[in-house]
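Before I ask anything, let me first share the structure, which is written out below as structure tokens.
All protein chains of the complex are present and in place, except for one that has been dropped.
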Amino acid sequence: MTKTHLHHVSVYYEDTDFSGVVYYANYLRYFEAGRDEYFGMDELMRMYKETGIGFAVYKAEITYREGAKFGDRLEIRTTVRQESEYRIICDQQVWRPGGAQALVKGLIHMVCVDGAQKLVALPDWVLRRLREAEV
Amino acid sequence: MTKTHLHHVSVYYEDTDFSGVVYYANYLRYFEAGRDEYFGMDELMRMYKETGIGFAVYKAEITYREGAKFGDRLEIRTTVRQESEYRIICDQQVWRPGGAQALVKGLIHMVCVDGAQKLVALPDWVLRRLREAEV
Amino acid sequence: MTKTHLHHVSVYYEDTDFSGVVYYANYLRYFEAGRDEYFGMDELMRMYKETGIGFAVYKAEITYREGAKFGDRLEIRTTVRQESEYRIICDQQVWRPGGAQALVKGLIHMVCVDGAQKLVALPDWVLRRLREAEV
Partner (left out) sequence: MTKTHLHHVSVYYEDTDFSGVVYYANYLRYFEAGRDEYFGMDELMRMYKETGIGFAVYKAEITYREGAKFGDRLEIRTTVRQESEYRIICDQQVWRPGGAQALVKGLIHMVCVDGAQKLVALPDWVLRRLREAEV
């Protein structure tokens, strides 16, 4: 079992399109913010500056149930599991607080790559972060 | 067999992030533009104004192989197939012209909804558009 | 004198471009969020649903001093003054907490328009909101 990380975002004009709900690509922006906060932006930046290593998405599976609207205060729920020495899967969901089901669900498969975009093993601090979330 | 629809996009500053390549959500913007051009923006707007009906994405599966960079002139390849009375699947790929493989691949599952976000059968003109692409 | 409204945003991957700093248009997104929070999103949505009236920007003057970076926690400072029966000017600035000067400054001139994009006088609740900020 792992703890679920919560991140909150608000829906502004910029997030919506003329159909009245949040544009489908923007949930991926919310998910990225949720992951950045899960791992910690200072840690991500430190890794990038010191080693040139960063996360890269290689697969994203998104299911859309209901559109979020201007003014919604959304909860981004993130859990992360290790798949292999190289891969993690982030299970991410968008909820209205108190809602009966997720508006949008995503499975975001990620790896780490170096400055030459070459695959590298998941760094120790990343694995430690995953273990901290175990309960 | 269906004809592949081609749409061209260029990668500008706005599309990239500080890692140097196109931000992962932005390929969904390219895919949307490819679909809009496939169906025809005048037709989409006419349907929306006259009937309140529009397309909605309910699932997106994206695979990322290689990042596009500032200055790339990309080809968005789109084929569409009908899955049921209600659903279509858009097979969409991002290519560098002359490239050996797609940079990014997507399967975008779509339905039509009315102004109350209620599912409706695929309109006739959409089905005609799919048949026009058959070869 | 008017009270300065504070809104906080974090800089994520999506906000930056390959030059390493926040893309120049994205400060306008931060400013919009600051204004939405200043007026209150529930109030803005209520006005839009009940009367079809919304704010529209007719002029924006932006000065860029320094680029914000991934991981920055920024403060959006907003003060609003009435210019006429129809117009307000939002003085908005982007600060790093504890910084010596604003990174970016904006003067955003706004009006209210109805559903036909026709100019209307500033609604009473907007004027009340401005008076609440007077000190």
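When the chains are written out, they are named A, B and C in that same order, and each has its own residue count from 1.
By our rule, a contact is a pair of C-beta atoms (placed from the backbone, for glycine too) under 8 Å apart; a residue touches a chain by one contact, two chains touch by 3 or more.
Note that the coordinates shown come from a computational prediction; the quantities given were computed from them, not determined experimentally.
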*Interface with the unshown chain - residue positions in chain C*: 19, 24-26, 28-29, 32, 54, 56-67, 117
*Identify the residues of chain A touching the omitted chain, counting contacts across the whole complex.*
13-14, 16-21, 23, 25, 69-70
*asked:* Suppose we count only contacts with the excluded chain; which residues of chain B make the list?
replied: 10, 12-14, 29, 32-33, 36-37, 41-42, 44-45, 70-71
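Keep in mind that, in the parts below, only the chains that are shown with their structure count from here on.
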_Can you compute the centre-to-centre distance for chain A and chain C, using the mean CA position of each chain? Integer Å is fine._
27
*With chain centres defined as C-alpha means, what is the inter-centre distance between chain B and chain C in Å?*
33
*What is the distance in Å between the mean C-alpha positions of chain A and chain B?*
23
*Give me the residues of chain C that touch two or more other chains.*
13-14, 70
